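Complex shown without one protein chain; remaining protein chains in place.
We call the chains A, B and C, going by the order they appear; numbering starts again at 1 in every chain.
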């Protein structure tokens, strides 16, 4: 290296340390300002003040950086300061893994979600007592503990079957009680949160309602665990924020549900975003479930997807099962029949009877 | 062409006509069955019966078509029959252009949406009376008739500014009344539909609530026109069905709002789906507005997007304007200031003062 | 504002100006270093050195900023410096509007692309002399100057019609010469660039080859203007870089072609990214054409899309037209027949005969 270059580099390094010193002193001052702001109830972020400071700095810019570059660099410095102030105000996400290294164990009726993988299974819609009884008897015998079934169904068309409503809730509750199962069912309207929480063990927020913030707040005020499905094309960040809506109202028991996102690919109904599983678990202490049925929208790849989800760290799987899928009033192509369900459980290694699992694997 | 081939082709054509004859006779019978079904209250679509017919047909398949092909062909025939029956039951979309060749004119306070292009403008959020007064005075002077402003704001974070709520509604109403403007504001919760409809002229359903079916039904029961924004990654079909939810409850005055869809491209906040404009107008008689601000998420391309939207057949534009965008409590980068708004109006050819428009064009 | 807060703010502002001063001095030094680097042939960006500086700075971080924040802030400062050095080395895009305020006029055979809107029309594939003659005669009569037609066709299946190859080129050339038209045709392989450029006036790089950098370089070395189509899901930035590949080899005459991007929406074959038109024209001085046929993949919305493209600032339209679309060997659903083409031209206001345009508009 030429010696003139070496000398210049030495000067650059010296400036680096002066910058570091100034940045740190600036951050100290900003921290003191924040203490006053908190005391006086002044907002942390004051865009007008930032704007004025930028105008001044640009006015005094001697070059060689362009004004745009100066603006950009100082915006970064301001942003770092605001973030520091916000973290001081404990404004970071309550659901952040930063606040709690250990996984949250969501306890419901003697069962735990967040430790050993669980299965949540059942039909898309509650259609009749006979249908639910057939599923519940089968699932209980297989050792599954969570029965899902929709009483209020969000359907694209107002003329499609919209679920049995309250009658569906009662069937679900009665059948589950009889078979010793816990129930998971969707709630769609702020006005029915209380009703649904009287009859169900876990409230589901469907993909179409992940951005329905009033509904999120309302389930945040009730005592039931909430299974929160990712929106059709929600980002992981938006999903985290939606969970925060619930938790910020006092209900910590939220379970994420990855169920595929909308992309251009047509082989599957949605594209299972398998990366979301480790990312959610890294960012938050809340459990993560994967709904393989809605992700795939077809039955023939559910087992590999289920195995992949568990291998990626999911705390459980959700799967649709119906005694007679071809007669189902919704989602008929993606629901497993009882025999297929037994096989699925064996193939993902969650069969109650390990010998069955082994024999299926040996065949597979 | 070889003569043996010609002979075979003749036979194929003969069979074509026999097939046509049988298909038509089958459709006649199905129509008669539907009359009975309507009389007796039996559902049109009986999957179990279809299933049984398919099993029988496949059992009798002599080849050379595979069983899968036979299943597929008959499913098409069955589907065509169900569609015929459903159209007989007037189950097609109420909002379909098929029912009404002429565009619907949505009338609100002496103004019309659906004929000459309209402008809907105003800030993202109602923040204060001074802010709204500044915008309203300016818009009224420019000849704009519709003032938008959010009192209830759907925000990703529960800790962001959520709007002024009822106080915001009152400010919006009072300022608009004073300046002779009509108001457009969002409603997010079934429980506040009545409140909002007492204070606003047009109710907005935001993108995040396009799938909130209970909310759609509720605004379908009130007397206010509804501006329905397309969901973040909703299909055109889903948007049509969401409008149908509103109309099916009795409120015909729905206005579509295309506002960009979520894609991989990062130059714009969303990708404006310009094709949706002619497609919506072809499929339905309802008016279509384009929200250029949310589509672009930046200010420098609003004018070309606005011109493109109008050229594609949009019935109007929605644009965010704020007296001091850098102080805005939400969406500060995408709101125009008053001077930019005047320029935008001139550039899209919607200026009240044609001379201004001409001078801006001459400069542009 | 409390007086203690005011005092603290004063100190913050003082530090801001000290930071500005240091950043500017640092940039001066970096500029001097770059002069040496250029002289000695040392690369501008030396990740190892940056890495070492970061390690040192983090080691000396006194807080309260986290080490991550310090790393992020200094990375921004380093990046700004590298950018400054690179701009010094004139490494910014040659195609940038920054280098040339005026639009580039691409001149080909007495015609100009980049000023008044042009039409490029013709069938998807060159199939026969009769077919091409029918189209060419019609287009010439309508005043269209550019005839497109594929001789080398990129098809998803190796068993589909792959174009007539060199014979197709000869037909295209001969027919165009006879009718006084200029030709646009695709080149797919580095080995055939010379051949194609001997027979065609404008070389097309198709969507599937936008990332084929060796091909881009090869057409950059020939003397023909290049029509560069955006990749199926390319970003605007990637499209700009691909043009830069061509221009960096010496061929400045590049024409962008927006043709829709791949999204989840199925109403159209691709989603026309109308925002790309003003953004490309803002970022570069090169002309922008919109291929409405490939964007839509259907014929019934071509006119509104064409009008929108022109309103957004496009320098021309590309459209597929075939004398008998239902007999076309590729893309049969999206090609206009001759009558539809005449109507399209009238509806987008590009008809040679203004009276026809007027009468169609009056009907429309």
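A few remarks follow.
To be clear about the criterion, contacts are C-beta pairs under 8 Å (C-beta built on N, C-alpha and C of every residue); 3 or more make two chains touch, one makes a residue touch a chain.
What you are looking at is a predicted structure, and each value in this text was computed from that prediction instead of being measured.
Summary of contacts with the chain left out: across A:77, A:93, A:151 or A:272, the touching residue is A:272.
Here one chain is not drawn; of A:108, A:193, A:286 or A:312, the residue touching it is A:312.
The chain that is not drawn here is touched, among residues C:26, C:179 or C:262, by C:262. Where subunit A meets the omitted chain, the residues involved are 233, 235-237, 261, 263-268, 271-279, 282, 295-296, 300-301, 304-305, 307-313. Residue-level contact of subunit B with the missing chain is found at 2, 4-5, 8-9, 11-13, 15-33, 36-37, 40, 53, 56-57, 60-65, 69-70, 72-74, 76-77, 80, 83-84, 233, 262-264. Those residues of subunit C that touch the chain absent from the view are 47-48, 51, 91, 154-159, 188-191, 208-209, 211-214, 217, 231-234, 237-238, 241, 244-245, 248, 262, 324, 326-328, 332.
By our rule, only the chains that are shown with their structure count from here on.
Counting contacting C-beta pairs between every two chains, the top pair is A-C.
Of all the chains, the one whose CA centre sits at the greatest distance from that of subunit C is A. Between the Cα centres of subunit A and subunit B there is a gap of 28 Å. Between subunit B and subunit C the centroid-to-centroid distance comes to 31 Å (mean Cα coordinates, whole Å). Centroid to centroid, with C-alpha atoms defining each point, subunit A and subunit C lie 38 Å apart.
Listed for subunit C are residues 233, 263-264, each touching two or more other chains.
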